[in-house]
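A single protein chain has been removed from this complex, and every other one stays in its place.
Showing chain A:
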Amino acid sequence: MENHLNDQNTECSVSSDSNDCQRVDQYGFERSEDFNYESYEELMSKHLAVVTRRSNKWSKLLQGTVKVEKNVKVKRYVRKGVPCEHRTQIWMAASGAQDQLERNPGYYHSLLKAEHDPKIEEVIRADMHRTFPDNIHFHASSQPCLQKALFNVLLAYGHHNKDVGYCQGMNFIAGYLLIITKDEEKSFWLMDALIGKILPDYYTPTMLGLKMDQEVLGELVRMKVPAVWQVMNRHDVMWTLVVSRWFICLYVDILPVETVLRIWDCLFYEGSKILFRVALTLIRHHQNLISQAQSLPEICERFKQITHGEYVEDCHTFMQKIFMEPGGLSTATITKFRKMCRNRITSA
């Protein structure tokens, strides 16, 4: 499939001249009818220079090497965004997925060839037409169609990690990985890095890691944005109601595509703490809006509202904000809260 999909590579070099590019974005997502082309052009012209500069810097950094070191310089580079053409390589290297792929040649394909659990197969199949119906590459009629690749990656993963199997939401993760890497095997190992290493146990049948992180976010909000914490409490709104999708889908289908990819750059390089930074930034920046809500439905509505609009569409600025707006957020704090919340949930 790699060959089929490579012709999309050119789309990576952001172009907006053809009509097709106007109708769908560079990743194949159809634009809404009310898509504002004027403000898009404006942002584009501002950002094109930035993107080009970043791209040149990255090319220089990566000259003659496939390794991605963990140091302050690379971290700064990652936070400023990995250019589309280097994304697969950086994600693979930073997450350890590349090592795994090299250490296990043929493993992915052997999973596909082995006998499959019909139950897993059925649940995955049920989500095929419900994964990115608004992306042209996932239409059943498109050539090539990413649905088959999506099915394979999820099926292989379900048999590789039997504790997880298949959990709804993983389809969106695998879908994004395929859009970026255009390669099933790489997507598979990136999935494994995410689910097996980077994220807590979000997708297991107990979803304990998800429940834990929702509670952790609650604690962080209590500490950093008390006004929102109070309104949530007053109206008895469970965190799961407003943020479970944020965590499960790693912001896919919540935030604009490019913003999600920028978040994922950091997720692969720095780890899952970034998910809290994003949530806290969204909540803190809109704390007045949220805390003025008068009811549970209003709160839910506002939590949806804050994931749209210019604030999240301008991904460069947004990414700067997430490292400033929530203030300090040490790994020790997260670890402490995770332990505390996990205990609270399991002893309840």
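Operating definition for what follows: a contact is a pair of C-beta atoms (placed from the backbone, for glycine too) under 8 Å apart; a residue touches a chain by one contact, two chains touch by 3 or more; residues count from 1.
As a working rule, contacts and distances are computed from a predicted model.
Look at the chain that isn't drawn here: its UniProt entry, checked against "NADH dehydrogenase [ubiquinone] 1 beta subcomplex subunit 7", "Ras-related protein Rab-15", "AP complex subunit sigma" or "Metaxin", names it "Ras-related protein Rab-15". The chain that is not drawn here is touched, among residues A:R130, A:K148 or A:K197, by A:R130. One of A:G169, A:P200 or A:G218 touches the chain omitted from the figure, and that residue is A:G169. Where chain A meets the missing chain, the touching residues are 14, 25-27, 29, 31-32, 34-35, 40, 43-44, 47, 51, 81, 123, 126-127, 129-134, 167-169, 171-172, 204-207, 210-211, 234-236, 238, 240-241, 244-245, 248-249, 253-254, 256-258, 294-298, 300-301, 304, 307-308, 313-316.
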